[in-house]
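Only one protein chain is missing from this complex, and each of the others stays in its spot.
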Amino acid sequence: MTTGVLAQQLVNALSLGAIYAMIAVGLAMIYGVLRILHIAHAGIYAAGAYLGLYFYGLTGNFVIALLCAMLLAGVLGGLVERFVYRPMIDKPRIVILIASIGLFICLSDLFRILAGPHQLPFNVPEMQTQYTLAGLRMSSADLFILVGTATIFVALWLFMQKTRTGFAIRAVAQDLEAAKTMGIDADRCAFLVFVVGSAIAAFGGVMVGVLYNAVYTTMGDMIAYKGLALIVIGGFGSMSGAVLAAFLLGLTETLVTTYTEIPLSREGIAMLLLVLLILFRPQGLLGRA
Amino acid sequence: MNTKWISRTVSLVLAAGCIALLAGAPVRAADTIKIGFFGPLTGPFAGLGIDAKKGADLAVSEINGAGGINGKKVELVSYDDRGNRAEAVAVVRKLIEQDKVIAIVNGSLSLTSIAAAPVVNAAKTPMVVAYANAVGVVKGHEWVFRWASVADVQGWVMGHEAVKAGKKTFALFMQDEEYGRGIINGAEKALEKLGGKVVYKKAVAPTEREFRAFLTEVKNLNVDAVFASGFGPVLTAIGRQGSELGVFPKAQLYVGCDLNEIDWYTGIGQHGDGTIGTLEFIVPTDHAFTKAFHKRWQDTYKTPVVTHEAGLTYDAARLMFDAIKRGGETQDGIRKALAATKSFMNLSGVNVSYTELREPLLPIALGRWDSKVKDIRLVRIVDDPKLIDPRPWYQYYK
Partner (left out) sequence: MIGEYHLTILILMGIWMIVALGLNVLSGYAGLFNLGIAMYMGTGAYTSAMLTTGYGFSFWSALPIALGASALMGLLAGLPSLRVREDALAVMSIGLVFVFESLLIYLPYFGGPVGIGRIPMPSIGGEPVGKFTYLLIVYVAVLSVVLSNARLARSWLGLAWESMRDDELAASATGRHTPRFKLYAYCIGATYAGLGGVLYAHFINYITPYDFGFLPSIYVLVMVVFGGLGTIRGPLLGAAFLTAMPELFRFVQDYRNLIYGGLLVFMMFFEPRGLLGKGSWVMRAIRLRPEKPVGAVAGKTVR
């Protein structure tokens, strides 16, 4: 494999990793605060794609459509927390997990009922310009993903580290009881975490829709499982771990599926890494031991 | 009283209640001809099943508009198999036993039809398979007839065509299930025979959409042509991403019959120009019948695009009606009539004859995608029996 090809593969892997990161970071936040495996997150991600498509059709402006999608997805996520998870918070974990699965199934079918079973194209001409830099090919969609991801992460980091609310969220994630005795409103933190995490997932959904020019009802399926793998690999609840895991996964998938004959699919690879990690490093890459 | 035994009885009673509810609809009076239909109407492959149903529905409304068969109206009883094998088995059993259909028009995929075929065969109900291409669906099942091509034939034609056009090195993308494997099997055998060199081969799942890594490697290998087998979304992804990366049009892309799928039409954008597909019919051609059909289709469904499942199912339904007219309203009569079909005109105006294997000697229409008009243009109809004969392919499948 020449360096040129390797470089191109790295570029390919980068936007893949960025999308995974968008999803994983929300999941990790949610897990950190509520200890919930939020499988329905993948449904919000797909909803984001559909919303983005809808608003783009309505306004013709991609950025506005993206922001509207993120906003509405955030609202949707908040509603889910408030009306589905919060009432169940004292029930056994398995109950919440099944409710999450039920919600995901509902959402996926809702997309089919509202938008039809066919794959819908998400054609944004500005995102389709191809750039060739030093022999590497990228589309403007790829660049937008990378820039957007970086911006979101910086904003998120600032929020978590430099604001009071961010501090509150981190406190709740670390030790719920202690946080409550300090007077922190855990419910509000949970709500916020869902809103923010869902908005970020929607960004991922919209960008995937644009990148592959396809929005379809089952687009959340693989994300649901990989998302779980990512928060485990990253270290339950660790946001930076989840992001790291996401990029590593993007890279591993790209290289392994292209150049080896390992008898595993993309998902299989993610899952194998997950199993190995749980066995040998159960706290994940960056989790607390 | 023993709690456990009571509760177990309760649950069994509830289960029995479920069965009672399943006792099914009363059998209706025989003043209609009931034909069964099943396909993926929901689930990940719903696009295919829904289009197939459109084709079937149009055929039914046409024949009923013309007075039905022998004065009786045709009633299409359709069920959703969700693209799931076990469900397909349950559904055909329901059609046969509860709805008592006289015959079945199959609007489903290879993977579900392969599971359903033995059941239909054992029940001695004639079935015409509209668009599933895997050999296993028909092989060994006396009562199952296919209207579409055998997947391997498409690959065989593809291989011949490419070598004839001077291509020497090839990359293969194979959707890893019965249909995709069949096409690539045919293609590989052709390349073996004609001296083409395969330098890259990748098997992908039907849900795969990320091909850039693979295509980067293919670009690096500088092949003359790429063969791809898969459903609409897979082909569209390959076509698009390959074009974005600069693999096409430098290399020629050949794909299977799912070029004619709504996903390609709506998803390929300005890419994909010049892609060649091995199709089973083509709309519109210059034939009067095709033009008339196309007009009726547009009036009913408000779209000019006739996907291959839609067209094939339309034809399969027409074939079924024709067999009922010739053979009578008995299952054995229908089967005999189907087996005796020497020639039937498909919607491209091409006359198709049947072989003794219950497979048609279906000419393959080579189509080229024209991105300026966003449609498929006919290149040529391949009807050389040495190329389109489905019989030699049976030896590769148990």
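In this document, chain identifiers A and B correspond to the written order of the chains, with residue numbering beginning at 1 in each.
Heads up, the rule we're going with is that contacts are C-beta pairs under 8 Å (C-beta built on N, C-alpha and C of every residue); 3 or more make two chains touch, one makes a residue touch a chain.
Owing to the predicted nature of the structure, the values given are computational and were not obtained by experimental measurement.
Engineer: From the listed residues A:V11, A:L72 or A:A99, report the one that touches the chain absent from this view.
Structural biologist: Of these options, the touching residue for the absent chain is A:A99.
Engineer: Which residue, B:T42, B:T169 or B:Q331, contacts the hidden chain when the whole complex is considered?
Structural biologist: In the complete complex, the chain left out is touched by residue B:T42.
Engineer: Give me the chain B residues in contact with the hidden chain, please.
Structural biologist: 3-4, 6-8, 10-12, 14-15, 18-19, 21-22, 24, 41-42, 79-80, 85-87, 89-90, 93-94, 96-98, 111, 114-115, 118, 123, 136, 176-178, 181, 205, 398
Engineer: Need a quick check: the contact residues on chain A for the chain that isn't drawn.
Structural biologist: 34-37, 84, 87-99, 101-110, 112-113, 176, 225, 228-229, 232, 236, 262-265, 267-268, 270-272, 274-275, 278-279, 282
Simple rule for what comes next: only the chains that are shown with their structure count from here on.
Engineer: In angstrom, rounded to a whole number, how far apart do the mean CA points of chain A and chain B lie?
Structural biologist: Chain centres of chain A and chain B, defined by C-alpha means, are spaced 36 Å apart.
Engineer: Residues of chain B touching chain A in their complex?
Structural biologist: 41-42, 44, 46-47, 50, 205, 207-210, 212-214, 216-217, 220, 232-233, 236-237, 240, 244-246, 262-263, 266-267, 269
Engineer: Could you please specify the touching residues of chain A with respect to chain B in the complex?
Structural biologist: Chain A reaches chain B through residues 1-2, 4-5, 8-9, 12-13, 16, 109, 112, 117-121, 123, 128, 130, 137, 139, 212-214, 216-218, 221-222, 254-255, 257-259, 265-266.
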